[in-house]
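Heads up, one of the protein chains got dropped from this complex, but the rest are sitting where they should.
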Amino acid sequence: MSSVWIDLSYLVVIALFIFGLKGLTHPRSAVRGNLLGSLAMLLAVVFTLMGTEQFDWSLIALGIGIGAVAGVILALRIQMTAMPQLVALFNGFGGLASVFVAGAYLILILKKSSPGSDVLVATAASGLIGAVTFTGSLLAFAKLQELKFIKDIRFPGQKLLNLGLLIGGIVLSVLLVNSPEHANLYYWLMVVLSLALGVFLVISIGGADMPVVIAMLNSFSGLAAAATGFVLSNNLLIVAGSLVGASGLILTQIMCVAMNRSLINVVFGKLQPSSGSGPDADVVYANVKSTSPDEVAIQLEVASRVVIIPGYGMAVAQAQHAVSDLSDFLTERGVIVEFGIHPVAGRMPGHMNVLLAEADIPYDQLKEMDEINATMDQVDVAIVLGANDVVNPDAANDPNSPIAGMPIIEAHRARTIVVIKRSLSPGFAGVPNPLFALENSFMLFADGRQAVVDILAALREG
Amino acid sequence: MSSVWIDLSYLVVIALFIFGLKGLTHPRSAVRGNLLGSLAMLLAVVFTLMGTEQFDWSLIALGIGIGAVAGVILALRIQMTAMPQLVALFNGFGGLASVFVAGAYLILILKKSSPGSDVLVATAASGLIGAVTFTGSLLAFAKLQELKFIKDIRFPGQKLLNLGLLIGGIVLSVLLVNSPEHANLYYWLMVVLSLALGVFLVISIGGADMPVVIAMLNSFSGLAAAATGFVLSNNLLIVAGSLVGASGLILTQIMCVAMNRSLINVVFGKLQPSSGSGPDADVVYANVKSTSPDEVAIQLEVASRVVIIPGYGMAVAQAQHAVSDLSDFLTERGVIVEFGIHPVAGRMPGHMNVLLAEADIPYDQLKEMDEINATMDQVDVAIVLGANDVVNPDAANDPNSPIAGMPIIEAHRARTIVVIKRSLSPGFAGVPNPLFALENSFMLFADGRQAVVDILAALREG
Amino acid sequence: MELTRLLLFAQETVAQTAGSESSGGQLMLLLTVFVLAIFIGFEIITKIPPTLHTPLMSGSNAISGISLIGALLTALSGEPAMSRILGTLAIILATMNVVGGFLVTHRMLGMFRKKKG
Partner (left out) sequence: MELTRLLLFAQETVAQTAGSESSGGQLMLLLTVFVLAIFIGFEIITKIPPTLHTPLMSGSNAISGISLIGALLTALSGEPAMSRILGTLAIILATMNVVGGFLVTHRMLGMFRKKKG
């Protein structure tokens, strides 16, 4: 196929990528958007291969074969709940691929001619960003997977070290551009520094902030691909890469806003520790009442309107199927059961939606925050299932709270509140929750799944 | 200044143009958007001039001087109501500029070397589109200005002639690309054909459809500029040109939808003539009652809520200042006076808003269609001032009407309707209006301005 | 349809100018720039209130006067006299389009400002 047609087909591929990304931003078109994106990628590969006259099928086929099989296995075997870490892993692979492509191309052109400094700068950028993306993503994966040997590590001078590594990387980049005769050496040295930078950048960030970090690293991997595009003077790589780079950046920003934090704060700061200036837990929790599954069952028996507010604890306890049974049981008895979904409940955006959808909870029972808050006054029983920060009234009442300003699901406005969690220990933000000590609040201390199963059993008996 | 910096400053200019265009789409940012756009243009000129070492100031200064002075004079002296035609005129100039630039560059490169066929294709496209834009826009100007010697001309075989001219232009373009030795000749021949095409394309379109035509020609002039960009391999021209090309196309589409017509219908079709299949005017108007300014004044004296629905007739009669006085008078008397603005009332989008703003009518008295319709039942007197189609209930009731489906301002739901126009002759769509014959409708046959002045005088006396 | 015609055109030529271009080739990049800018144009003008149609039209019309830059470039490039004359004429026309266009848009938008009652 003449390279002219490849050029033009690349234009089509670019348009498909844009339409695909556009599709992913609306619930109704998301599936089609994703398919368009994958079609675009397939076409890009086919056209690229058609563009080269003679090539060694074996290596290409081997590479694509191994990669595809591994990708399919990983994607199909992963648990729904483990998807964020898988995305992180894939993202890391993409970053490393950019490192290798830039490195390989560097060897190639150094053999042939002395490359222009623009190409060298792009190569360095590709390697640097790609390497940071790789180790950063791997660490994000490890943290989300809760691998034992990984801890949140903070040490004095960490920011300084990071700055040093970054400067080192940039200095090596400059050397690389200025003395192409040693370019290979400088390149791989720079990659090593950048790998370290990726590690130290992410190691101090708490597991719960990982979704934001992944969005950021995703943006990086896009920029790395764009840089590779500059290396190869390839318009397709530049466009697709910068699309991802820009949208990742915006997404990071949007997620930070939803959590009411700044990006700087996520990457460098730590959330207020629980011992901080906030209210004292002992004082707040002076009047907490606890309850039992049987008592909750009795309350539910006389209720006509129930709202279930799931949080991270439901994910930990894998209570979604049990809660689905409970909801079905109550619905059959004529009780109106709704779920109040907070946008940042859990540890990834849409976490609750995914879990509840997995348990086949009808879509129209899931209500967004504003919708559920509008009817909260008519609710007889609000069951807070492993949620904490997202129902903390202090977010609205206490301007000094670390979560001040975050909109919450106003469970406290329900007639009775039942809170299911294992202890009085705090949630992600590390602050005590006055909701638990309200007059009409009752704590059911138990694992989320077990508690729900027990309540259902009591209901069936009663 | 080194050309590298010019390159980079071009990128800034491109970004400014994008932000400028974006600004123009929201009421609050529109003024800033327009300023950003003009800043971008200024920078583009400055950077371009800085990029050339030695050049003949005199000609450049002369050109820019003449152009700027003429532009300023035209822009400042024009009446608010004549703005659409001025825009058409400017648009035509832009098109002709593209023709000249491509022609000049053609002479230039033919002297120096034999140009690639891509450049020649771009040159031809630039000339063709530019020339159509030029004469098309001039004709649109003439029609809107209602110049005496211009008529809507339709003759049999007109479409065939247009097709022939287009094919002729394309054939000449192909010749131009294939035999560069005669390129100049072919180019100017093609320009002549295209000039004729522009004339015959627009000459059959009614003056009232001109806003759509102007939007379309505006899109063309953008595409012509983009084509010039391909001729000169200039990224700035391509980006700015295609921005305008694409947005103009969308705007054309949006305007067609607002008027409930298709683009094909605007360019080639004609609206149903009044003698068509629609209801017969004599039948519809059998029971029309006419009224006098004094009677209207009496009705207004007892009204507590008045809506004024202006249309094209208000623009023709220049009645905006008179109506402003009337509105002030009534408001002082404690009457609630509102204006119901239909999106396509008049002959250009926003026509009524511009006129009423010119007459200093407070912004919050102007209500959009949906808003005014919501309160129409409580209205005591609806004054239809030179509007016709936009208050025609047949749009909703008669599916065969040429304006079927167009949303209207539902004046017929008011308690009393006063229609001010000179006769029973139809409006733009050429259909009779059953509103005029309603039980509670009264016609005040007079020039719009005079009628309002008389009503006000009667009110002052009474 | 103007657009597709232009694209078809371009495609033809690309096919004619032998297979010497790579995906980083200049024409290819110009086309990419063209396509991307079209996308941005479409993306930006999605929902725009009717009141702003006329100012948008006149503002974007002023932007299309960007051919002024083309006019400058040809007028600047000296020699043959004919091409300089054409260039200068183009400068006059394009400047009118630009200056007049932005100014008239500004005036128009001034009318839309909120006024006190």
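We call the chains A, B and C, going by the order they appear; numbering starts again at 1 in every chain.
Here is the rule we go by: a residue touches a chain if its C-beta (ideal position, glycine included) is under 8 Å from a C-beta of that chain, and two chains touch if they have at least 3 such contacts.
In this text, all values refer to a predicted model and were calculated from it rather than measured experimentally.
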{"item": "Where the missing chain makes contact, among the chains that are shown", "value": "A, B, C"}
{"item": "Sole contact to the chain not displayed, among A:135, A:162, A:194 or A:219", "value": "A:219"}
{"item": "Touch criterion as defined above, residue of A:8, A:144 or A:344 at the omitted chain", "value": "A:344"}
{"item": "Chain not shown: contacting residue from B:235, B:388 or B:401", "value": "B:235"}
{"item": "Hidden partner interface residues of subunit B, rising order", "value": "2-8, 10-11, 14-15, 18, 232-236, 239"}
{"item": "For subunit C, residues in touch with the removed chain", "value": "24, 26, 29-30, 32-33, 36-37, 39-40, 43-44"}
{"item": "Hidden partner interface residues of subunit A, rising order", "value": "17-18, 20-22, 24-27, 30-31, 33-35, 37-38, 41, 44-45, 48-49, 52, 55-56, 59-60, 62-64, 66-68, 70-72, 74-76, 78, 80, 83-84, 86-87, 90-91, 93-94, 96-98, 100-101, 103-105, 107-108, 111, 116-118, 120-121, 125, 129, 177, 211, 214-215, 218-251, 254-255, 258, 343-344, 348-351, 353-354, 357-358, 360-365"}
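Simple rule for what comes next: only the chains that are shown with their structure count from here on.
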{"item": "Central chain (distance from its CA mean to the mean of all protein CA atoms)", "value": "C"}
{"item": "Most distant chain from subunit B, judged by the mean position of its C-alpha atoms", "value": "A"}
{"item": "Separation of subunit A from subunit C, taking each centre as the mean of its C-alpha atoms, in whole Å", "value": "41"}
{"item": "Length of the line joining the C-alpha centres of subunit A and subunit B, rounded to whole Å", "value": "48"}
{"item": "Residue numbers of subunit C (touch at least two other chains)", "value": "14, 17, 39"}
{"item": "Residue list for subunit A, restricted to those that touch at least two other chains", "value": "none"}
